[in-house]
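Removed from the display is one protein chain of the complex; every other protein chain stays in position.
Moving on to chain A:
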Amino acid sequence: MCDHRCFVYEIVKMSGSSNLVAMKKIVQQLRFEASINRVKVSQAAADLQQFCMQNALQDPLLTGVSSSTNPFRPQKVCSFL
């Protein structure tokens, strides 16, 4: 699995003291990202599923749109020629 470790090493290969600054920023950012609170996947999955279910009937692409309510399909008037 390629993670952004590869890119950290890319910066390290370069020379110059500005890369010390860049590296410090990377470490600071990683510290921040490591510190967040995480919710259990079971909870996250349940919430996504619940949202889908709750909104299913209001989702026209999912339920289909009858021609009488489809704004892209105006009712054609039939006429005998």
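Heads up, the rule we're going with is that contacts are C-beta pairs under 8 Å (C-beta built on N, C-alpha and C of every residue); 3 or more make two chains touch, one makes a residue touch a chain; residues count from 1.
The working rule: contacts and distances are computed from a predicted model.
For the chain that does not appear here, its UniProt entry gives the protein name "Guanine nucleotide-binding protein G(I)/G(S)/G(T) subunit beta-3-like", which is one of "Pescadillo homolog", "Collectrin, amino acid transport regulator", "Guanine nucleotide-binding protein G(I)/G(S)/G(T) subunit beta-3-like" or "Serine/threonine-protein phosphatase 2A 55 kDa regulatory subunit B".
Along chain A, the points of touch with the absent chain fall at residues 1-5, 7-10, 12, 19-20, 23-24, 26-27, 29-34, 36, 38-49, 51-52, 54-56, 58-62, 65, 70-73.
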